[in-house]
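Left out: one protein chain. Kept in place: all the others.
== chain A ==
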Amino acid sequence: MPGKLKAKIVAGRHLPVMDRASDLTDAFVEVKFGNTTFKTDVYPKSLNPQWNSEWFKFEVDDEDLQDEPLQITVLDHDTYSANDAIGKVYIDIDPLLSSEAATVISGWFPIYDTIHGIRGEINVLVKVDLFNDLNRFRQSSCGVKFFCTTSIPRCYRAALVHGFVEELVVNEDPEYQWIDRIRTPRASNEARQRLISLMSGELQRKIGLKVLEMGGNAVVGYLQCFDLEGESGLVVRAIGTACTLDKLIPGSEIKEPVFSEDPTHPLSVPPTPLRTLPSSSSPPPFSPSKLCSRQSSSSDTDLSLTPKMGMGSGISVGKEAGPLKTLLRQQAQSALEQREFPFFTLTCFPPGFLVHIGGVVSARSVKLLDRIHNPDEPETRDAWWEEIRQEIKSHAKALGCHAVVGYSESTTICEEVCILSASGTAAMLNPRFMREGSVCVYSRFDDASPPSCGFCHIPYDEFNMPFPAQLTYCYHCRRQKVPDVLFTTIDLPAEAAVTGKGCLIQARLCRTKKKAQGEVNATAISNLLPFMEYELHTQLMNKLKLRCMNALFGLRIQISVGENMLLGLASATGVYLSALPAPGGIQIAGKTPSDLSYDQHISTMQKRINDTIAMNKELYNIHPPECIEEVVGSPIPDRQRSRLFRSTSESSDELSELDLSHGKKDAFVLEVCYALLRCLSIYLSLSPGFYSCNTEVMPGIYNWTSGLQMFTSVRVYRLNNANLTNQGLNKIFTDLCENLLKSLYFKLRSMIPCCLCHLNFTVAVPEEELIQVRRHTPKNTSPILFIFPINILVRVKEIKLCVFVCFPGSGENEEQLQFSMELCGESTSSNNQPTAKPSVSSVDYGSFADRCSTWLELLRLKAHTIRRGSVKTTSSSERCSPLPEVRSRSLRSTRSLPCGAPVTVVKMTPLSFLPRTRIVKYLGIINMFFIRETTSLREEGGVSGFLHSFIAEVFAMVRAHVAALGGNAVVSYSMKECVFMENPNKNQAQCLINVSGDAVIFVRESDQEAIPPLITCGQTSTTGADGTT
């Protein structure tokens, strides 16, 4: 009995009218945890009840504390009939279990009903008294911190990175249980919400246990997914990276002294003859180590590489240090070998962690779903994933790497076929962070700043390359070999030197397939997959070259299955890495050279391509320094081939080996080019202030403002059957994606210049038959009306926007800056009004303009007072608490709103940080699952209206939970799942949404420390051009 949970119900407001006669409600509240339920008194005849209940106390195991949510149900008391439920609030108390996170949950929560949405709000207080439990065999893992953030959280320091943790739990889906035929939709939805909440609690607890076993205290890059397998069950799985984190004391981020006894240090001392390049960084301490290890890697039996000396490299290294490094490497090797899977879900690393990057490794496997017979032993699912991970591991090995970073897993399900995918970036890591049981001294971050080009150097052997690649000497240090292009799934390392700006690069692909069942279907899909992957890569490569770039970061390839089509969407951020060679142009070769007009056509095409490349160079500001071609090994021919940076596998079930030498390239290069040019014309026509990328930070842009806006956009298209050819579909699909982007640019035009970061596309092909929302209707007997049309769901999720215009006075705290920003927008628009309006209609706007100016005046006044208020708060230097904000709010509230204090502003962002602010505290993970259903679709404004309000409600609930924890932002926010089903004939629709993120408290950086974390790296472009602070 190691925990006591206490809850208090304070009040409600804006409750719905439940009694038509009196237009009022007699509300009371049930508080439930586990099997214990408490009730408040009925507060009669009020829409704003004040319960002010006693503290309800639950004495529970900490195992339950981790698994169960606190369940609060608001009901309307009815004397004669059953009490009507108004709605529910689920509160995850996990954040209260860690001593470093939140201590109390207190605030207004929206009361949510699966049928009616948000119906009023309730004020709740929750606390937990935890007793220490030292039982070795305990089943709970209280105190292990979870982070969605895929980098080391900002106010922590990684003492030790332990490695990969994974777990999955399986259950029957309540929607498919027999009882569902008799219970109400509401009951069914609630059962499902509750079950998933329980399962994710259990999953976290189990992962926590594994972390404790490994000796860690936190999980970073926690990624939880649901597989709604339908009849065969519900799988909740999660992966993450176990770490030991030390909390940094805020304000005292003194650099650790460099430990000179570190073996890497002497290595960096001996000067090398080639150090004539104007590199400002210290000589690479790690790259020699690789060479040395290679020299003596005959002992390195784990690596399937033939040991070879780096011949002709002409680099002399401090050989005396060689054995030491070898030792280190072997240590790392063994440290990693100990683990089953040397995987890391992180995408952003502490400096020095990443040594070399091999390239993207991915594996897919097509499986047929079967019923999970024994939920407690989900062996099959475990085995499936095991298989895939093994494959990834072997791929990484083939690339000469001992670890995989930026690792992620996903599934796509269509009826009984399921594609499991895993991808990551093969890499060599610095062993210091993984040494277990070793002295902590080594695991500190010291100042051995790695060379900015180190990660680009090839980890594999030059003469035994796993795939054909053109190697050159690094353009930065001139000592190590680098590939001509680099594909990765991680974020751009902070130390990387880039030329120009980055941009979003997408490859889109549609493939039709015959409708089939079971095994045949699975085989058909797995036969198609390699071709899709190949084509996506070719597209990516060509687009990359068109933009004159040579590296992709944050690569994410999504393949989704529909009944008669497969969709592939690859997104990445292209950059020009200064260390890599300049990409060659694209050459088109005609397939029928005899035709004259065709030749002409080809040549015009070629010209257009060359023009676009030149234009792109301008657009992205890519002006690489002219390089003197050195005599290094073989001269590099014009690179016109695309290569797949992915190792191959022999498994027939999965991807078969690809021959990437281009026997038949001509025709399709041309085809791709059409698409390319089309998309290019779009990119070019954009107003210059727009940038987009899918990584956290836009490469090449460093002057961010703190004005940010997160949004979600969902689109569903219905296709006509007539277009069902590969080419037709491709065109449509490309159009869809581009229209969506265009639409976003249009909507956000007022925020120019701005950058869409972490632009994350998700596509899905819902089942062809319009999904039946209620299962009371028999599934297969009812005639399906819309057979031909297919819905393509192009979902864009969590797109975040950063405006990086600078505003003066960044010393103000968050709200104020936003305020002044919006104010600017305001005044310009009102300037336009008098001129714009008369053309609109004949209505008299005289008085209107009048009024407009009066409230503008009022606004200006208000802004003024607030700004003055902020001076006070910043001078009181309480930046480590959310107090300043509260104060400024109280200042504003002089406006005397009748209904209590205004709502806390909660920012949401898919980034792991907020530009120009400092995160002072992580309050815990937010992981919520909602189901919404309607039986009056038309009345709610059709599918769009329904989903619009649902997404708004989800945002509202996330914000409320964060505010209740005392936070003012969600970072690493993501919408993991958004399943939408409709049946317009029955006027019904249903939607499931799963969101997650980290609740944090942030404060605005004061003037002195206003260096955003992204600027720290030495970059070619101007840093901190926003010198207004």
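The definition used in the following text is that a residue touches a chain if its C-beta (ideal position, glycine included) is under 8 Å from a C-beta of that chain, and two chains touch if they have at least 3 such contacts; residues count from 1.
Assume contacts and distances are computed from a predicted model.
Enquirer: Refer to UniProt and select, among "Fibroblast growth factor (acidic) intracellular binding protein a", "phenylalanine--tRNA ligase", "Elongator complex protein 6" or "Aldehyde dehydrogenase 16 family, member A1", the name of the complex member that is left out.
Expert: In UniProt, the chain that is not shown appears as "Fibroblast growth factor (acidic) intracellular binding protein a".
Enquirer: Kindly state which of the options A:110, A:163, A:208 or A:915 is in contact with the chain not pictured.
Expert: Of the candidates A:110, A:163, A:208 or A:915, A:110 is in touch with the missing chain.
Enquirer: From the list A:739, A:935 or A:974, pick the residue that touches the absent chain.
Expert: Only one of A:739, A:935 or A:974 touches the chain omitted from view, namely A:739.
Enquirer: Quick one: say which of A:29, A:458, A:960 or A:1000 touches the chain that got left out.
Expert: Of the candidates A:29, A:458, A:960 or A:1000, A:960 is in touch with the missing chain.
Enquirer: For the full complex, which residue in A:407, A:704, A:980 or A:1002 touches the chain that was left out?
Expert: With A:407, A:704, A:980 or A:1002 as choices, the missing chain is touched by A:980.
Enquirer: Which listed residue, A:228, A:908 or A:992, touches the chain dropped from view?
Expert: A:908
Enquirer: Contact with the hidden chain only, please: which chain A residues?
Expert: 13-14, 108, 110, 118, 121, 685-687, 709-720, 723, 732, 739, 742-750, 791, 818-819, 822-823, 826, 829, 836-837, 839-844, 846-848, 850-851, 854-855, 858-859, 862-863, 892, 896-903, 905-908, 941, 943-945, 947-949, 951-953, 955-956, 959-960, 980
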